[in-house]
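Below is one structure, written out as structure tokens, with a few remarks after it.
Some chains have been omitted; the remaining ones sit where they do in the full complex.
Letters are used for the chains, namely A, B and C, taken in the order the chains are written, and counting of residues starts over at 1 for each.
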Amino acid sequence: MTRKLRAAVLGATGTVGQRFIQLLEDHPWFELGAIAASGRSVGKPYHRACSWKVPEPMPEYARDRVLSPCRPGLEVDFVFSGLPSSIAGEVESEFARAGYPVVSNSRNHRMEEDVPLLVPEINPAHLDLIPLQQERRQSSGFIVTNPNCTTIALVLALAPLHRAFGLKSVSVVTMQALSGAGYPGVASLDAADNVLPYIEGEEEKVETEPLKILGNFKDGKVDWAEFGISAQCHRVNVRDGHLEAVSASFRQRPSRGELVEALASFRSLPQELNLPSAPRRPVVCLDEPDRPQPRLDRYLEKGMATVVGRIRPCPILDYKFDLLGHNTIRGAAGAAILNAELLRTRGMLEGMG
Amino acid sequence: MTRKLRAAVLGATGTVGQRFIQLLEDHPWFELGAIAASGRSVGKPYHRACSWKVPEPMPEYARDRVLSPCRPGLEVDFVFSGLPSSIAGEVESEFARAGYPVVSNSRNHRMEEDVPLLVPEINPAHLDLIPLQQERRQSSGFIVTNPNCTTIALVLALAPLHRAFGLKSVSVVTMQALSGAGYPGVASLDAADNVLPYIEGEEEKVETEPLKILGNFKDGKVDWAEFGISAQCHRVNVRDGHLEAVSASFRQRPSRGELVEALASFRSLPQELNLPSAPRRPVVCLDEPDRPQPRLDRYLEKGMATVVGRIRPCPILDYKFDLLGHNTIRGAAGAAILNAELLRTRGMLEGMG
Amino acid sequence: MTRKLRAAVLGATGTVGQRFIQLLEDHPWFELGAIAASGRSVGKPYHRACSWKVPEPMPEYARDRVLSPCRPGLEVDFVFSGLPSSIAGEVESEFARAGYPVVSNSRNHRMEEDVPLLVPEINPAHLDLIPLQQERRQSSGFIVTNPNCTTIALVLALAPLHRAFGLKSVSVVTMQALSGAGYPGVASLDAADNVLPYIEGEEEKVETEPLKILGNFKDGKVDWAEFGISAQCHRVNVRDGHLEAVSASFRQRPSRGELVEALASFRSLPQELNLPSAPRRPVVCLDEPDRPQPRLDRYLEKGMATVVGRIRPCPILDYKFDLLGHNTIRGAAGAAILNAELLRTRGMLEGMG
């Protein structure tokens, strides 16, 4: 590959936008072509406009970049969107209509029939929706999305199990991190010494997105997978890292050894292509009886893997286990960057040049 | 009732023992006849021997009481045991052999065939085990136990549902408070910004104790209830109050209204007898979409109730909901005190007089 | 006293207002005559309009009270104000002009020359400002204020020391609780695993309010006390209870024993009058080397005292120690209620009758 592609980050001052800025530092394929935000931040240098909340310090390269408005006209090859859902729908469509590839972390377009809900390890075939999308929407631009932060950690573990044994039922109870609510997000008086048993709209996403992701692309559309999912979502007093207690039943019940093997040996296209942000192991299995733990394990594989532990039989369904994913890395900005890397290998990001 | 009965508290300096001391202040039926501890605390005044951790201040009445050794010979009518399981088994047996009624919070004797695992709202008939226990063990003393802190919050909600609709399967994922691990218990470096997905021995208790509690006393023994339970237990960064995400299926699936009605209208013997520590409502149902929360709801009904919320259909089993119980009140010392109150109404505590 | 006086609580849905509601339950002298709030809450029942954050459950008596607008016309004998400073200035003046005694926790009028900044243990003589205020402002109503939450904990300890030994210099570094910032207040992402070294406007208050409080009323005005105060204010991850590390020098340096004696024996008018909310001991001295601690000691004397510990010589000034005060009880609503109790004994609240 000859030159780095220029990316814009829309919503650069938000918590997802900050992760984009942090993860794009020294990226081998992409460089920051523009940062954009809405409202009063436009025209300000980044470090003035942004209340930085990512644990790693703000990269020097971004401090003095000036914020543009979130409108087409940015001199970039493609855009990342970390926009809040209140405006992402319209703004992303506008960029796509103007010919930009839009790699979005927002929920607005995820469930549209011609928009891939892409996980490169699972459904790269869904990229075949893009020519259809371009044709239908009469534009060289397009929109690709990644799943909700809770969904993606879950579905990375479900995918190899579904392929090998056929999922019948999945029950998941989540313990989600505070950073998932953005900033200011959850008030400290609500978070400390407490668990919040409700996250608006979250259970609906977790109960539907996996079915699209695990569906088959056939005859120009995605046939959703068919199995039952029940989600109970909670917010706990953890900064980063969603923990999920899962139980599942299968069409062909595996032995415990077969189940562990299916998870631990899971490798797929991003690993074969050696994409820069691809985790070496998309699913990491831990043997210790008290793992995974958010604080200890969220940075395994640089936050790009799902970490699974406590795999054991379930008296109700077939097996139960805990899994963990870093909600702002693989669960948000990192997922979008991996999506863009896959698009790059297909030559789908150079349209704007 | 004419005079207050004198109770001893065994293990008075531990976290459960401290709750006994706090809850027995101004109790209308019982007074503190002795406090006992093991090892180097014996002979010391309570406030010197005890590193007080209960949020309410140490009651004045106990500050200067001197600790006795945990051996029979205490001039009391009965004993409460908050002993750690490492010594509770033998010490409690010794007191029972010496003729004391032992009202225990420890796990050691819970699953013995002739020992009631008593929840006054659910299985007062199990008290009929006591004469059998006395006869078998050749003593006027006896042991009564209360369930594990996680079990009791769960089973208070399951009982009216089981009675009305017949439980088939119960799946529960817990988010348990730090105080359940005692003191010093969980290190702050493990608790902060973290969830621990494992509590030793806990899942086994939660998967078996409810079956004994909900069993029928018949022909001199308890016939265990028959339904499946799956538990996944977690420790979260909350001081007090165990939150549990439950889903359940039934032999006769109720409507949501019938299920709510069964929970909210649940009243039983302790309510009829108006026992001093009985909650007015053993199960409190909340309508707000984001409740129960440990910090806001753990003190409802003075910490003696199970608080239920978010009742909704489950795509896998029939219904799902969250429940909350105060683990050191109804989950420990408060449960034992309510047990003793029921025993008192049966005249079963006056043997030592 | 014959009948209970009717009080209104202005700003009843805020965090200070909630404490008023909680502390006024079963008050022997006062009853809730009205609750008032601004904006969209007016007309709603309290439990609907209010996101209750006080650790004790919302009292039943208030649940269904309907919120009035914050305007004169309320049928009460006097008003408590827990209004935010953005509107307290004008609204309180309006009530005073309309003839109401206004007992305010807000900062707006504290430093006005004719407004008492009242601490009943310290400066009851400042109540003589009220006739002057009424005359100057041509109204039978008036405004009385209590200090900032950090100031009052500090000044309760400084007052007996100043009287006995004459303060020369006071240096105080605070570690203040989250509830002091109101709700939603501090974001959980800022509070967790962190200390915030800045609270807007706080240091200025702590460096000036004590000088007015400890001043002498003479010739119709308050002569401010003269000594130096330096404050460094921090927000820590604690729910309730401001901890303050103090060092002080004196005109006559006492022995350590004399200093402890001056603090521990401090009693004053509220104790003599046995006011319902008066702490038995306005200053509680603890001997243990690791006290006071917010979690263990904030409820001593029902949250109405300053708790002092670790009294020892200071290599720079004369002595240093830590002190603790409950910021929403003695530091806010409880202070105002005690002020109202003192006013009641002077017959100054019955004007509206």
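Definition applied: a residue touches a chain if its C-beta (ideal position, glycine included) is under 8 Å from a C-beta of that chain, and two chains touch if they have at least 3 such contacts.
Remember, it's a predicted structure, so these values are computed and weren't measured experimentally.
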**OP:** Copy number for the full complex, please, knowing 3 are shown in place.
**Re:** 4
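The working rule: only the chains that are shown with their structure count from here on.
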Original post:
Which chain has its C-alpha centroid at the greatest distance from the C-alpha centroid of chain C?
Top reply: A
Original post:
Rounded to the nearest whole Å, what is the centre-to-centre distance of chain A and chain B, using the mean of the C-alpha atoms as each centre?
Top reply: 43
Original post:
What is the distance, in whole Å, between the centres of chain A and chain C, each centre taken as the mean of its C-alpha atoms?
Top reply: 49
**OP:** Can you tell me which residues of chain C touch two or more of the remaining chains?
**Re:** 192-193
Original post:
Okay, in this complex, where on chain C does chain B touch?
Top reply: 52, 55-57, 192-193, 295-296, 299-300
Subject >> Residues of chain A that touch chain C when the two form their complex >> reply: 53, 178-179, 183-193, 237, 239
Original post:
Considering the complex alone, what residue numbers of chain A touch chain B?
Top reply: 169-171, 173, 175, 190, 192-198, 207, 228-230, 232, 234, 236-239, 243, 245, 247, 289-296, 309-310, 314-317, 320, 322
